[in-house]
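Scroll down for the structure; my scribbles are underneath it.
What you see is the complex with one protein chain gone and the rest in place.
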Amino acid sequence: MTSIIRDQIPWFIAGASIIIMFGDYILDPMAVIATALRNWAVIVAAFAMGLAMVSMTIFHFRAISQRQSGWYYSICTLAGMLAMIIVAFMPPMTGSAQFNWLYKWVNTVSGQTTYAALAFWISAAAYRTLRVRSFEATLMVVAAMICMFANAPLSALLGPWKPAASWFLAVPSTGAYRGIVITSACGMIALGLRVLLGRLRPWE
Amino acid sequence: MIRSGNVLDFVVMIGLMIAIYLMMSRAEKKMPKLRRIPALDALEEAVGRAAETGRPILFTQGSGGTGTLSHPEEGPQIMSGLNVLSHLAALAANLGPRIICCVGQSDSLIPTTEIVREAYIAQGMPEAFREDDIRFLGSGNAYAFAAVDIIRTEEVAAAFFIGPFYNESLTFVFHSDDVGAMKIGGTAFTHQMPFFAAVCDYFMIGEEIYAAGAYLSGEAEELGSVVGEDFAKGFSIILIILAVAAASFGLSGFLNFMRI
Amino acid sequence: MAIDWNIIGIWIGAFYTIGFFTLAIGVNPWLRFVESTWLGAVVGFAFAVGVKNILSLGINPLMKGDVSVVIALALGALLFSRFINQYRHFSKWGVALMVGVGSGLGIRGAVDGMLLKQIEATFISPIVIGDLWQSINNIIIIVMVLTTLSYFVFSFEFKKPSDILLKLGRWSMMIAFGAAFGNTVTFRFNLFIERFTFLIRTWLQIA
Partner (left out) sequence: MGVAKEQKRRGNRDKIVLWGVLIILTIIPIIRPLGLPIPIDPMTQEFYNIIEDLPPGGKVWLGNAVGSGIIAEQLPGILGCATRLFEKDLKIVIFNIIDIEAETIFAQRSMPELENRGVLKEYGKDWAWLPYVPGVETALAAVAADIRATITVDHYGTPIDQLEVMEGINSVNDFDLVILFGHTTPFFAYIRQIVPSGVPFITQGLTMDLPLMMPYYPIQAKAIMKGLNGAAEYESLIGWPGLAISASDVLNTTHSWVFIAVIGGNIFYLYNTYVRREE
């Protein structure tokens, strides 16, 4: 019995969903079923979000009760979550003035800062890894240096940096990325087929 | 009734899948030999190194947030990453280092936990499985910084980044390089490949992560599916050569027919 | 004395901005505080969005008589079965639905947008009369597409002379990755400048 619940039924659900998605691609009447299936996936994803939140909350409560190392940061996480849930559920949902204020000064600011911190990591990564260790690495270093310096406004006065950079971004990038994308497509088709045939069971 | 414009795509799709299926069944008789994927051969070395230093290994798949499993581009990458995770977890159960999984997508929390649990059960050590090491860390940069916090405080010995990454890929590879961890990356998102290529010790590009599951399983039928994919690549190469030849002789008629 | 929430907001914004930048020095209590509170806020917000999705796509249609939605709500609720050990496997049904939709859409997107459209885009002539530079560019693109494609052929053994194709494929990818790496540096600095402008002009009000 458990093997039916555990293997056969999930395989049937996944296989049926794939076939419905194929059908929607070619037959108009299938569109209604396919749209419904996509909405179901969004609903299940929403429940998965709830589940993830519950398991994270359990993890942090256990960390607090057992005084694991750094348990006070667990309190901060739960406090942050509670505060956001309270203001988010104030009418109109995720639209109240308190929500906008908290979202602006915590979520948006943190998002922009953690994105801005990439300037630290990319400059250090460039300094440490763009080294002429081999012929291939030299190709990467030369292309990177040209395209980076071309974005400094002053480079327009110091020679053809910008045209060279736009050539690198137009010709070699197009050629290489197109080859990568075509082969990725082949891989996705084979992966989907293996899920359909039950050879691959990501829900395992 | 029939949706116009998609007919040829549909025929090509079914044709390629049949070719792949045929190669899968033919592989039973003659085991196909594939070229090496260095990143996958390095998995054992990375986990072994972690076991020696007594430091944990870390696996993560990027910050998709919600609805990633059913996303056309992120879903397949998560599934191929989970393929690699099942082998990694088996190696970790065998060789002994702790395996920490940072989850940035809520829908892959269940499969990630189940895969690592099954790996420990398969190695006969269900009690060694630590569910607390499968950590859900929200999404976006909040997940990225929480995971970097774990990378730095746990001083992980090896870090595996296989899946749909966004701008957090650079944050991960830089900080794991900073703590001296061995880095193995893989993604099909072209916009993140430059950072994996520049910083990671081993790096899988697009198709290599999709073929990873089949490559690691070593089963004849799975390897057969990779041979089937090569058919599709051969089909693309020949098609391009023909069309380029036609274009250079000005045969645009032939080109228009090919313009699908 | 009316509380000026904007000033309080600016100070909280500066506290979070500097807190996250301290990761450059290393993990420290200030960073861990801002990181953990923000993580809670992100998950809390995602939970609220999840509830809105369940209401708009699940409960409301159900109220209006669309009974089929019950299946999705059931599959979603079954996810929680994983907290009871012997019923754990029921949670896989919902995951299987998401995997099926993702794989199906993935294959469709792959065949149309990634395979056929990209092949079609490479139908370019290596000889462009009257434009030598365009001819050279087209030749380079064609050579790079074909060599990158051959780099990913796994089951064919490229013997000595023909393994140059693999090298050419690898080299073109390295050039493309280098160009993208260099070009991306600027976008990271745009927000870096914006954050320091906020600290200096809006918070400290120096310039």
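Order of writing sets the chain letters: A, B and C. Residues in each chain are counted from 1.
Definition applied: a contact is a pair of C-beta atoms (placed from the backbone, for glycine too) under 8 Å apart; a residue touches a chain by one contact, two chains touch by 3 or more.
The structure presented is a predicted model; accordingly, all values stated were derived computationally and were not measured.
Looking at A:33, A:54, A:93 or A:145, which residue reaches the missing chain?
Touches the omitted chain: A:145.
Write down which of C:8, C:164 or C:193 is the residue touching the left-out chain.
With C:8, C:164 or C:193 as choices, the missing chain is touched by C:193.
Touching the absent chain: which residues on chain C qualify?
24, 183-187, 189-194, 196-197, 200-201, 206-207
Contacts of chain A with the missing chain: which residues?
Considering the whole complex, chain A reaches the absent chain at 108, 119-120, 123-124, 126-128, 130-133, 141, 144-145, 148-149, 151-157, 169-170.
Convention: only the chains that are shown with their structure count from here on.
State, to the nearest whole Å, the distance from the C-alpha centre of chain A to the C-alpha centre of chain B.
Those two chain centres are 14 Å apart.
Centroid from C-alpha atoms only, then distance chain A to chain C, rounded to Å. What do you get?
4
Taking each chain's centre as the mean position of its Cα atoms, how many Å separate chain B from chain C?
That pair's centroid distance is 15 Å.
Tell me, which residues of chain C touch at least two other chains?
20, 23, 32, 36, 38-39, 41-43, 46, 49-50, 79, 82, 92, 95, 97-99, 101-103, 105-109, 111, 115, 119, 122, 142, 145-146, 149, 152, 173-174, 177-178, 180-181, 184
Give me the residue numbers in chain B that touch at least two other chains, ranges are fine.
6, 9, 13, 16, 66-67, 69-70, 76, 78-79, 106-107, 110-111, 114, 137-138, 140, 142, 145, 190, 193, 195, 197-198, 205-207, 211, 226, 229, 232-233, 236 - these are the residues of chain B that touch more than one other chain.
Give the list of chain C residues in touch with chain A in this complex.
5, 9-10, 12-13, 16-17, 20-21, 23-24, 32-34, 36-54, 57-58, 68-69, 71-73, 75-77, 79-80, 82, 89-90, 92-111, 114-115, 118-119, 121-122, 137, 140-149, 151-152, 169-186, 188-189, 191-192, 194-195
Which bits of chain A are touching chain B when the two form their complex?
22, 25-29, 38, 41-42, 44-46, 48-49, 51-53, 55-56, 59, 62, 110-111, 114-115, 117-118, 121-122, 124-126, 128-130, 140, 144, 177, 180-195, 197, 199-200, 202-204
Contact residues on chain B for chain C in the complex?
So the residues of chain B touching chain C come out as 6, 8-9, 12-13, 16, 32-35, 65-67, 69-76, 78-79, 106-107, 110-111, 113-114, 137-140, 142-143, 145-146, 148-149, 152-153, 190-191, 193-195, 197-198, 205-208, 211, 215, 226-227, 229-230, 232-234, 236-237, 239-241, 243-244, 246-248, 250, 255, 258-260.
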